[in-house]
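Dumping the structure here so I can ask a few things about it.
The complex appears here minus one protein chain, its other protein chains still in place.
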Amino acid sequence: MSNETASFGEILIYLIGGIVFISGGLFTAWIIRPKRPNEEKLTTYESGEDPLGGAWGQVNIRFYVIALIFLLFEVEIVFLFPWATVFGREELIEATDGLWGWVALSEMFVFIFILALGLAYAWRKGYLEWDKPEIKPSDFKGPVPTEKYNAINHKYSKFTSEQPKK
Amino acid sequence: MEYASQLNNQLQNTIALLSGYWPEFIIVIGLVVTLIIDLIFFNKEKNSNWWIGFVNLVFLILAFTKQVDVYSYFSNLGEFMKLVLLFAGVLFIVFSLTQTHQTKKAGEYYIIFNGLLIGALLIAKSTNLLVIYLGIEMMSISAYVLSAFSFNKNSAEASLKYLLFGAVSSAFMLFGMSLLYGFTQTLNINDFELLHTVKVIGDLPIKLAVFMTMFGFLFKIAATPMHIWSPDVYEATPTFVVAAFSVIPKLAVFVLLFNIADKFLVFPEVELLLQFTAILSLTIGNFAALWQKNAKRMLAYSSIAHTGFLLIAFFANMQSFVFYGLVYLIMNFAVFGLVKVVEQKFSITDIEQYIGLGKKIPLIGVLFVVALISLTGLPPTAGFTAKILVFSGIWEKYLTNHNPVYLSLFVFGLFNTVVSLFYYLKIPYFMFIKKSNEVILNEHKSSTVLTYLIGSLVFVLILCFFLPNSLMDMIYSINFAQ
Partner (left out) sequence: MNQEVTILTLTSSTQLSLVVLFLPLLSFVIMNLWSKNRKLGSYVSSGLFFVNFIIAVFLFITIWNGEPEHSRWLWFEIGSGIQFTSGVWLNNLTVLLLVLVTLVSFMVHLFSLEYMKDDKAYNRYFSFLGLFTFSMLGIVLSDNLLLMFVFWELVGFSSYLLIGFWFHKETAAKASKKAFIVNRIGDLGFLVGLMILWSNYNTLDLTTLISSAEITDPSLTLATLCLFGGVIGKSAQFPLQVWLPDAMEGPTPVSALIHAATMVAAGVFLLARITPFIPIDALHVIALIGAITAFMGGVAALRQFDIKKILAFSTISQLGYMVMGVGASAYDAAIFHLITHAFFKACLFLSAGAIIHSLHKFSHDNDANFDAQDIRLMGGLRRSMPFTFWVFIVSSMALVGVPLFSGFLSKEAILIASLSMTKGWQVIVPILGFGSVLITAFYVMRMLLIIFFGENRLSNIINTSYPSFSKVSLLMKIPLTLLAFSSLFILFSPNPFDGSHSWIINGLSNQLPIEHHSVVPAISVMLVLLGMGLAYAKFKPSSKYIQQIHSEPDYKNLWQSLSFNNWHLDAIYDAVIIRQAIRIADGIKMIEEKLINRFINYFAIFNVILAKILGLFDRYIVDGLVHFSAFASNTIGWLSKNIQSGKAQTHIAWAGLGILMIIIWLIL
């Protein structure tokens, strides 16, 4: 048991080391960086897009379906790698007179078959289709003309209101 | 090459043992065949219920006959309960087959149910923690999905709640299992040398681990304190699915409890936990049921209470447990079937809306009365016989070991039987006795085959009261040695 604890200790050292390195780097940066925040800098980084809404906003359920199926095949690959290393071991096959190979092979084929079947099923039944909701243009006609709205929006939008000061 | 030759033996062994798994194989094959049929022949709008259900039924019956062979070879409790579970599966599919208009995703309905059944069968057979976990998850995930099959808002909400609750309890269980693995270095419960490890680690951590694991099991049998999900879920789930929910996972997990009893229940605390749970489930289930207005919700609480009874039976003796379990299966399918018939005919599930139905549909009313009397445990129904067996068993247990806990189990059981009378008889009261002020209900067609099926179930209930011999003979043929 003590042996195992010792080997776990190595992992622990790695963990602590990782934490120290990351927090150390961040800490040093925090000390030496110049602090000149503006609104642009404080927004969340979204690869150049402007973020909309909070982080707790709802995500479309269709993502989950795709994600689930993706995950399934991830798991398949994760299983396939270790299986492949054991499946091909010559001494095992020799010792069991070829039985080992057949058993392992058929097990994996059943596994892949069922997964593939599942994918086919989801495909055929249309769960992979991304059916967009049809957005109907509203036929509402307000008494205020559209240009006035645009003018107001323009007037109070943050960029336009800040730019004149420069 | 020591390892390699050992491997050869192991492989040969495994392949030789595979013949004992024919029923499971058949169901898996049935599942895959169903999937393929649904995939190829039925797309979207076609009514596939009858064909797919029929194919499933054929496979299930095949599995059942195979299981009869397996049982006659092993004749232990696990194999017997697998027979019972398969029987429940057959009942479920036959019930579902009567619903001709159910077109929505019929294929998936049966496929997922098969998944649930395989999970249950695995649990009933296994003593390996990993397989138990897999079985429970298989059963649970199928159940989460099935509970959304009403395709309405409530149903989706209930399904999600169920999922969340299930995830939490699975986490507890998995944590407990991982601790157990850590202590014993093995996943096979039969190899647990707990007494040996106790000296090294100490008593408390092991007990904690066992407790944690137990909570996962309690979740599946809907016993207090892990019962809270069941009323919401039962209310919103399709009625036949509820009938299956209330029986199949429970019986499977009880068999599991029996299989691991000699390793886990050696701790007095664990035994006490289960007994305490029994009393709590009984009391909370029954008293909460008193206030329910919805028939399905009421039956959900009643099934919590019946979990308590099953636990008492579990402690009394296994023969009475098996009898109670069988009778419980039949009663529950009958009652939920009747709820479904009424639901279909008049689209109501509130008990107060049952008013005056006894005159409109006398046959169903009478069947309701008998089935509910059986649930209460009054003669002349098998429910009475089952309760008698349980109470006499627990009383004998008390007389032999003078443990006051058994006495309190006995007393609480009796007391709760009286209490249960009040809410069970609410339905007949509304159906027959309460004067109705002529509420006009739209009557739809419902399946006559279903009514006759339920009628035969109710007949079996009465028959088992008058002629319990054949059933008892069957139960006494089981070998309860572990």
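Per-chain numbering from 1; labels A and B assigned in written order.
The working rule: a residue touches a chain if its C-beta (ideal position, glycine included) is under 8 Å from a C-beta of that chain, and two chains touch if they have at least 3 such contacts.
Source: prediction; values computed, not measured.
K.L.:
Missing chain touches which shown chains?
P.N.:
B
K.L.:
Among B:Thr34, B:Ser147, B:Ser169 or B:Thr184, choose the residue that contacts the chain missing from this document, as touch is defined above.
P.N.:
Only one of B:Thr34, B:Ser147, B:Ser169 or B:Thr184 touches the chain omitted from view, namely B:Ser169.
K.L.:
Given that one chain is not shown, which residue among B:Leu60, B:Met226 or B:Ala305 touches it?
P.N.:
B:Met226
K.L.:
If I consider the whole complex, including the chain that's not displayed, which of B:Trp51, B:Phe287, B:Trp395 or B:Phe480 touches that chain?
P.N.:
B:Phe287
K.L.:
Which residue numbers on chain B touch the omitted chain?
P.N.:
Residues of chain B in contact with the hidden chain: 160-161, 164-165, 168-169, 172, 204, 207-208, 211, 215, 224-226, 228-229, 269, 273, 283, 287-288, 290-291, 419, 422, 467, 469.
Please note the rule applied: only the chains that are shown with their structure count from here on.
K.L.:
Can you check how far apart chain A and chain B are, centre to centre, with Cα atoms defining each centre and the answer in Å?
P.N.:
Here the centre of chain B sits 38 Å away from the centre of chain A.
K.L.:
Under the touch definition given earlier, write down the residues of chain B that touch chain A in their complex.
P.N.:
The touching residues are 1, 4-5, 7-8, 11-12, 15, 32, 35-36, 38-39, 43-44.
K.L.:
What part of chain A is in contact with chain B in the complex they form?
P.N.:
Per the stated touch rule, the residues are 91-92, 94-97, 99-100, 103, 114, 117, 120-121, 124-126.
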